[in-house]
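What you see is part of a larger complex, with each chain still in position.
A and B are the chain letters, set down in written order, and residue numbers restart from 1 in every chain.
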């Protein structure tokens, strides 16, 4: 089928290729003319036959403006799909705004990173059944070949919600491996730490795609000597903890993983300075000065 | 090759089958005559040609006594392999005791649970190179068919150490999925929680064998209604935290996973009673009485 695709960066560009390889007609728009198929959103709308479907794959901070731009050029009966990293709570207001113009809305959480073009993307979809039905050929082309990788998770917002939780879990999984890595490197007994991780890739309870990637990283740099521990976070982890707090759900593991990223970005910890100050005050403990 | 195998329970029994299917001659001993190939350790030793290799697959609390029994019947040049869930710190004293009788020792952490007979077992091995070499035909038969699933992790103790860390990571991984599950079930938006987990099995960053198993469990019981949250722990998680404390390694995620199991076994929390008592004292907050 025909699809408009707005945002042709690392993710969007790969998705266009995967969709075209599956026989779909993709007309892309990007601010960068070097990768864009059209000169403007208006031209994009013109080239698509109604009823149109336009998939957004833009950084979250540009999503709302892009939706506003599309409202100018789309028609009743069209559908907008947001595949970017929007916060789930933005989806319903956005859907209602589009609905006032007769335009449908679907939110899609997309997982898979740079590997998705080859392996397919994990897709978590929120929206009305009828809208989801119309897009199924596109979802089928983007998802992996097997029986998994796609879910219609619920009404508008549910797709990004499921993706948010997916990323929260991802934080926890990564940190569990990371802690195991640190303990193994601290041990006097285990002399072949990369070999241990490699061995775990089959036959063990902890085998996973993330473990495969960690083994790959250790193949390239067995002591991770070239990397800094300084680690960014990209929003979904924080939203997951916010939701935990709002709903009264205890997420000790995921929150600890998020907080460890915060710590990784500190040169020194104000909290630990306060602990040092207290130890010096009550115990006369020698503490380290700056 | 020929192998003596002591302990023919769920794990040992399956391993005997996998080894025999690979063409090895396994002579088993178990306290339960219904599954045992021999009447005693002495008979086991008699039936094996020297130099012998005897693999222990007994509950950890019986390992030391079994080793003592084997010392009575084995000869210099023989090897004992402990594939059970021993604490790594017991390995070196055990190796030294056996060494006084000229008997070698290898420790093996075995992962894979009830699926190992079919898929192969993940094997983490500690011991001298020469001893490990001698056992390679056995390891090759037990491990999965692919290139992974086996590591010689270091000297005596390193096998059980690696397995301990494996299980610590396993605690963290399981709890990360579990927290995501709880948040999804608490959400008002996501209406198809089992479907979300199923979809994640391909194309996503969180795909893993544990996720496959969670999907399997949700297929059988979509709301996990038949299960209690009461959860045991089996030693390795505690040893992992003990090691973290000993070595000064911060394991927030794995420790939180272990502590959540402790909480799951409490009818009421003495700590939270104390918090309740304090709130009543300072704020006149209404608190719940027993």
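As a convention for this text, contacts are C-beta pairs under 8 Å (C-beta built on N, C-alpha and C of every residue); 3 or more make two chains touch, one makes a residue touch a chain.
All values derive from a computational prediction rather than experimental measurement.
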{"item": "Overall number of sequence copies in the complex as this file defines it, 2 displayed", "value": "4"}
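Just so we're on the same page, only the chains that are shown with their structure count from here on.
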{"item": "Cα-centroid distance, chain A relative to chain B, in whole angstrom", "value": "33"}
{"item": "Chain B residues within the chain A interface of the complex", "value": "88, 111-113, 116, 119-124, 126, 143-144, 146-155, 157-158, 161-162, 165-173, 175-177, 179-180, 182-184, 186-187, 189-192, 195-196, 198-211, 240, 243-244, 247-254, 256-257, 259-260"}
